[in-house]
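Of the protein chains in this complex, all but one are displayed in their positions.
The first chain written gets the first letter, and so on, giving A, B and C; residue counts start at 1 in each chain.
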Amino acid sequence: MTGDSKEKQNAEQVEKTRQPILKTLRVENLNDLVRKGLDLGYRVFAPVKDDRLVTFEQISSPEEAFLDGITSRTSPKSVLFPRTERIFSYKIRKDEIVVEDNADISQPTMIFGCRPCDAASFPIMDRLFQWDYQDRFWIERRKGMVIIAVSCLDCDDACFCTSVGLAPDSTEGSDILLTLVSRDQYLAEVMTEKGEDFAEKTGLFDEAGADLDKETATKAVREKLGKKFDLDKIKPWLDENYEHEFWAEVTRMCIGCGICTYVCPTCHCFDLVDEAHYDGGAKIKNWDACQFAAFTVHASGHNPRPDQISRHRQRIMHKYKYYPDNLGAVLCTGCGRCVRHCPMEVNLIRILKGISDMEKAGVGEE
Amino acid sequence: MTEEHAAAVQPTVAHSGGNGLENIYLPQLMVIQEITQETPDVKSMKLVFKDEEMQKNFSFRTGQFGEFTVFGVGESTFNICSSQTWKDHIECCFRKVGRVTSALWEMNEGEIIGFRGPYGNWYPVEKMEGQNILFIAGGIALPPVRCMIWHALDMRDKFKDITILYGARTVADLVFKRELEEWQKRDDVTIVTTVDPGGETPDWKGKIGFVPTVLKEVSPSSDNTIALVCGPPIMIKFTLPVLLEQGFAREDILTSLENRMKCGLGKCGRCNVGKVYICKDGPIFTAAAVALLPEEY
Amino acid sequence: MIEQIREKAKELLASGEVKVVIGYENGGLPETTRPVFITSPDEVDRLVWNKYCYANLATFLWRKEVSSLGKPAIVAKGCDVKAIVVLIQESQIKREDVVILGVTCTGVGDPPLSKCPICDVNTPREYDCLFGEEIPPKTDINKFADVDEFEKKSPEERWEFWEEQLSKCVKCYACRQVCPMCYCEICIADKNQPQWIETSSHTRGNYHWNLVRAWHLAGRCVDCLECERVCPVDIPLSLVNRRLAKSVKARFGYEPGYDTEAPPPFTDFKPQDPEEFIK
Partner (left out) sequence: MSDETKTEDKPAAAEKEWQPRIIAFVCNWCTYAGADLAGTSRMVYEPHVRIIKLPCSGRIDVSFIIKAFEQGADGVMVSGCHPGDCHYTAGNYHARRRFGGFRDLLEFCGFDMRRVVFSWVSAAEGKKWADLVNEAVAKIRELGPFKEYQKLLAEDIWRKEETNSDRETG
């Protein structure tokens, strides 16, 4: 564990912070932006609506993108971390095995129209995939990726980005962040060299005047979001209270369906399986979740996390204690998907608020 | 080859760098050189890299583990149960319990498996040098201790007294029987073997009793001694208090945790216990470190 | 009505007849409720009853996190009671080990869920106490209208439909987890010796999983629609469940969830069972 500080340094290096360059984009040019991306050879992923379901899909024309709504059902993490992907394949011959390192990794990719909370998930997960061993599947895809996010002008009761240190117009993780500042104009904050390079190639951006400010545009949604819990109170409580009756009380209704982890932009646990025929096969990486009973079960049958209460605690502990301990960031962007889509309304906000209230009360007593 | 396929296998221009990170999940091929059936359901295997150059350059530290692939079936985590002092091959030892181990069980000498590793931490050999070492193992958990036993024996003059206490449920369940006999014959090692009551055979010459009980009888000194304990959770649970009673400090007791793993690289999240990833920060922990972990192992 | 439920809950807890009351409380989001497990008579005011009480609480009757609390009383709509009936039929719980607080229900959801207009158990068929005005069961409803409609499609169209729907499946198994009937200790999807169902979420593996899931619920599914409600990618799961329900009804004249004494159809047979398709 001596490498801790070095690892943190590494992680920080990934997020090259620089002064944003302010530009503008006319609303009528938004579709052209996507078209330019396609023309430049990017695989473009955007929210796509099918009935009530909004997911991130590869699109071939700007009209397919759906930018309304709060958040998409599933997060754009699937672009870098597909729910199922081959990581190599092999042929089984009579006296020989031929391993082929043939995973389909690198194409320039553009994520268009994600929310700032989703964009923020990428630098958080960079830390893990660059931690110690370098995961090329994540890192190489990430290098070839441009993220164009759009600020939120609305939110719902499940959103809590402001409570985890982000904002509806946070530039974290975006290469270019678009904020609708007037009826016909986006303010474009170009955050990275990648973004600048892309903006230049499209030729669609104009210099921004000094009068534009996104604060006014996002003021209403900021106020609506408010603060739902005190983040600073969470970790100190978690540090002390691995055992606490609170856990059972707030998670007993959890049925272990794992939807929270599957829709989460920062949950990244996976499984490695072989799928094969007599003459060959592949190693496949699939999403997996700490909420599943089989996740931790030993070969002997012993399960270190034998009930749903301990499995749910693990999810919260991992996001709000272990990840900050190891990698210096909360593994959560407040997108609210887990709250929104939990069939039993376990409600992470409620749990975190419960913790932060308890901690407050505790401090008061002292 | 279609254009699209070309794009899929080669980094495109817009893809900056193309600095060719390695695929860390890719296994190396190893040939099964020798198989020994240790007990009715345990086998050990000697493995060599198919690529000679690879074998020459391969190095690891005693106590590390690897991810072993049976192609077409899956991957499983085993400790490398040979010592780092052995250069010409590595060994692994497994019990036939799951999908991968059952497939591995059916394999023959000369067949090929995959290997990724070495992963994880290793025994703090430098700290152990010049000290007495007490090895305590139960059942199938001898292999992760055995690598260190051989390491110590190969560099015998660097260590003081070596005591081995090994127990299994029955005589048939003792693994590495040949080596147990070999160690028995040496005069620079004290070895005590035991089987659970009822597990003995008429000609059994070792002790009868559970490991913690026998440990009390043996009552090794804790002076300048490091204890290595490996075994089923229940054995560890009852052995620790005995060691503490004998005056061992928690810092001087080492154990190896065996959580379920998949990637071995600290990514997949499976072996996360507290802030620790067993695969990356472990598998070897002092009892003091284990005491800090939530009980999820 | 909720006052009466709370009162009964209080009485049951105070007398020690039950150790926990499984019911609904208000959720943190608007128009939601959350399962709640009341163990003290002082907390019964948390219980609510409204049209957002979607969840089928019967699933908690066998979950060890809840069953460990002791004997339960459970707030149950007519459709939920059907699930309890099947659990009793299949010996997962004993009738005397649960107090059923039946509630009459005119439909949940806004607009009502698709199961509600074709519901014939607005008044539960099995209960210990009933809350709310009794509602006479509807007659003249075709429970399988949408199934019939779907069957008019050609095999190609049907294949195409399911191929598209099942390609969305992310294999989160939420449909299984929420199902009150999926109480197997080890699900076939988690077995790997042999690996019947591939864990990857490609369409082929998804086909296998979803067909097997539906099949394992044949003659057991009470159409509580929980699987469809929770599916994060909106697969119309209950459609195929209900096709099997229709099949079981047509072939064996059996509908699950009405009679605790009836033998489940696939544990039983009659020498004259239909076999028109067997050569």
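We adopt the following convention: a contact is a pair of C-beta atoms (placed from the backbone, for glycine too) under 8 Å apart; a residue touches a chain by one contact, two chains touch by 3 or more.
Keep in mind it's a predicted model, so treat the numbers as computed, not measured.
**Student:** If I consider the whole complex, including the chain that's not displayed, which of C:E31, C:D45 or C:E160 touches that chain?
**Tutor:** Residue touching the absent chain, from the options given: C:E160.
**Student:** With the full complex in mind, choose from C:L69, C:I93, C:I118 or C:I188 the residue touching the hidden chain.
**Tutor:** C:I188
**Student:** Using the touch definition up top, pick the residue from A:T24, A:S72 or A:S89 that touches the left-out chain.
**Tutor:** Only one listed residue reaches the unshown chain, and that is A:S89.
**Student:** Based on the whole complex, identify which of C:I2, C:C116 or C:V240 touches the chain you can't see.
**Tutor:** Selected residue, touching the omitted chain: C:V240.
**Student:** Determine and list the chain C residues touching the chain excluded from the picture.
**Tutor:** Touching the missing chain: residues 147, 150-151, 155-163, 188, 196-197, 200, 202-204, 207-208, 211-212, 214-215, 218-219, 240, 243-244, 246-248, 251-252, 265-266, 268-271, 273-275, 277-279.
Just so it is clear, only the chains that are shown with their structure count from here on.
**Student:** Between A-B and B-C, which chain pair is linked by the larger number of C-beta contacts?
**Tutor:** A-B
**Student:** Between chain A and chain C, what's the gap in Å when you average each chain's C-alpha atoms?
**Tutor:** About 33 Å, centre to centre.
**Student:** Please report how many Å separate the Cα centroid of chain A from that of chain B, as a whole number.
**Tutor:** It comes to 36 Å between the two C-alpha centres.
**Student:** Go ahead and note the Å separation of the Cα centroids belonging to chain B and chain C.
**Tutor:** Averaging C-alpha atoms per chain gives centres 47 Å apart.
**Student:** Which chain B residues sit where two or more other chains touch them?
**Tutor:** Chain B, residues with two or more chain partners: 74, 98.
**Student:** Given the complex with chain C, which residues does chain A contribute to the contact?
**Tutor:** 51-53, 55, 73-74, 83-84, 156-158, 248, 252-259, 261-263, 271, 273, 275, 284, 286-287, 289, 292, 294, 307-309, 339-341, 343-347, 349-350
**Student:** Flag every residue of chain B that touches chain C in the complex, lowest number first.
**Tutor:** Touching chain C from chain B are residues 74, 98-99, 102.
**Student:** Name, in rising order, each residue of chain C that touches chain B in their complex.
**Tutor:** Touching chain B: residues 192-193, 195 of chain C.
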